[in-house]
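Can you read through this structure? Questions will come right after.
Missing here: one protein chain of the complex. Every other protein chain is in place.
Note that the chains are named A and B in the order they appear, and that numbering of residues resets to 1 at the start of each chain.
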Amino acid sequence: MISALFSNILVLCGLAVIAAILLYITSQKFKMEKSPIEEAIYNALPHANCGACGKAGCQDFASACYKADQEEFETLKCPVGGSNVMAKIADIKGMKAGTMQRTCAVLRCNGTCKNAPDKMEYTGLKSCRVANTVMSGRSGCPNGCLRFGDCVKVCQFGALSLNKETGIPIIDYTKCTSCGKCVQRCPRGLFEIRPIEEGKQVYVACRNQQKGAVARKNCTAACIACGKCAKINPLIVVENNLAYIPTTVSAVADGEKLAAECPVKAIQYRQNMQENKHEN
Amino acid sequence: MYKISTSPHINSKETTHKIMRDVIVALSPAIMAALIMFGFKALLVLVTSVCACLIFEYFMSKSLGLGNTASDLSAVVTGILLALNLPATMPLWMVIIGAFMAIGVAKMAFGGIGKNIFNPALVGRVFLFISFPVQMTTWVKPHVLDFFNVDATTSATPLNVLKHITENDIFSPEYMNLFLGNIGGSMGETSALAILLGLFWLLKEKIISWHIPVYYIGSFLLCMLITQLITGNVRFDVLSHLLSGGLLLGAVFMATDYTTSPMTKNGKIIFAIGCGILTYVIRVFGAYPEGVSFAILIMNAFVPLIDKYNIQYVYGTRRK
Partner (left out) sequence: MKTKTFALGGIHLNKHKISARIGIEELDLPDVVYIPVKQHIGAPAKIVVKSGDKVKVGTLLAEADGKVSARVVSSISGEVCKIEEINNGQGYLETVITIKREGDEFEDNMDMSDKIISEISDNRDELLEAIKNAGIVGMGGAGFPTPIKSEIPEGKKADTLIINGIECEPYLTADCRLMEEKSEQIVIGARILNKILGIQNAIIAIDENKRRSIARLRHITKEYVGVNVQPCKSIYPQGGEKQLINAITGREVPSGKLPIDVNCVVQNVATVYAVYEAVQKHIPLFRRVLTVSGNIDWNPCNYLVRIGTPISFILEKNKIQMDKVGKVLIGGPMMGQAISSLDAPVTKTTSGITVFSEQTSRKPETTACIRCGKCVDSCPMGLMPLNIRQAVENNDLNEMKKLHIQDCILCGCCSYICPAKIPLLDYCKIGKYELTKQSKKA
């Protein structure tokens, strides 16, 4: 009895020792070299792992920040964390962070159920990317929003939601991190990351490149390329039957006027976009 | 306003509901056999099992937000299979526990229909088998066509007899009784004839392919045959092993369960041979006389792995 117990204990202890040795060897062999600074940078990041910075996740971004010199560091930006996070990292590194423009995604279409009523009934899988392969659009507009919400599903920050009344997605700019997932996902390329200047934003909410009369048949909010906006602000580009405000152009000063003057109300002007995002 | 949708614009008449209905039709000979052999008690166990499964399915699918999946009849199939795997003398409250294990734990906890790893009915059965070994191994002699006979003369199953037979014993198997089912055992497994009728229906309606039953039974019998030829022991009588115990029921109805069997043809063959060999190992070397449930459950665990490494041959990828 006693001897049986003894041998059992001996075997178990032996196993434990072998396991401990194995663990020690593997932990030594596969040790990750990581400096405390890099660790600190990583901890300061929002850990969304969205890849919006252009790196393969937050770990990669942290190591890029760690290795970067002043010049390179200024180009590194975490769109999710915003300037707060970059300032923190700059503190850790003892460098100066690059300036960061506040941005958020906008939907360049105002084809709501009311503006662009359904002309066909789609009965397949409720997915924009599928519907895009079989039809031009519910209203007939070949560039407009399909209103099935693929973008809503892809947004990991919950910034997008389908407005039940209008059918098109609405963007909660306080939650939007400009990660760009929706830009990639939308089969019609309706999303664009645009700067917010002084809490204001102005953009053309239409991508239809058909002639004005054709486009108007499908959607009352379609840009008809009348050129009024270009007269107010000559930096606005009107080509291919469509007006476009380049992201590099600062047009917010004329925002109110642009929105008011646009005969089809295709220009959207937002103001009082408070800086209240990412106060984790 | 004409409808727009992606192709194809027609769909087969096949639905989950119809498949389950066909399985129930295929199970009906086995149910009939159980009622003929074991009478009123069998009916009670059967009804209890099916009702319990349906109720658990209904409430759990609702509470898990899966919609009402009780109407697709899959729970009925599970209930019938569970009942057919139990002795007719099983206390009804134990049947309900078995149904809870089958539907609640093995199926709904994994995410409902199509998501379970283990065959629900077998999980229920094995749980009862381990928890209540006495009740689960008390077999009664069948009373053919005597519906209300409640006399419970216990008898051993043929596999039990085989397990404990010694070389000096005289062994005279009654193959006809084994085939028709006039032997002790679980309600549904005794009659080979009824199960073969069910298999015929399943194959005719193209519910299952022949691979799993044939390879399962084939690999098992091959191992048994080799053993018998080498040892010359009547313990390994091939025909008795084929016709008795849960081998046929398992190979036809349990191992072929869609969710818990592999997808590709090669995968199915690997899975079935694994089941066959495991059943053989348990029956010959194990402590239990019966090994079908354990064999299938063990192989169920390997299904994701088999599926991962058995990708179909893709057209045009052959190397020249």
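The criterion applied here is as follows: contacts are C-beta pairs under 8 Å (C-beta built on N, C-alpha and C of every residue); 3 or more make two chains touch, one makes a residue touch a chain.
Note that the coordinates shown come from a computational prediction; the quantities given were computed from them, not determined experimentally.
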For the chain not depicted, the shown chains it touches: A, B
Hidden partner chain, touching residue among A:N49, A:S63, A:N84 or A:S127: A:S127
Sole contact to the chain not displayed, among A:M100, A:L162, A:V214 or A:V238: A:V214
Touch criterion as defined above, residue of B:I130, B:A287 or B:V314 at the omitted chain: B:V314
Touching residues (missing chain, whole complex) on subunit B: 1-12, 14-16, 18-19, 66, 69, 72, 74, 112-115, 209, 258-259, 262-264, 311-318
Contact set of subunit A toward the excluded chain (per top definition): 119-120, 123-125, 127, 129-130, 132-137, 140, 142, 154, 184, 187, 210, 214
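As a working rule, only the chains that are shown with their structure count from here on.
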Distance from subunit B to subunit A - Cα centre to Cα centre, in angstrom: 51
Residues on subunit A engaged by subunit B in the complex (per definition of touch): 118-125, 130, 133-135
Subunit A contact footprint on subunit B (complex, rising order): 1-6
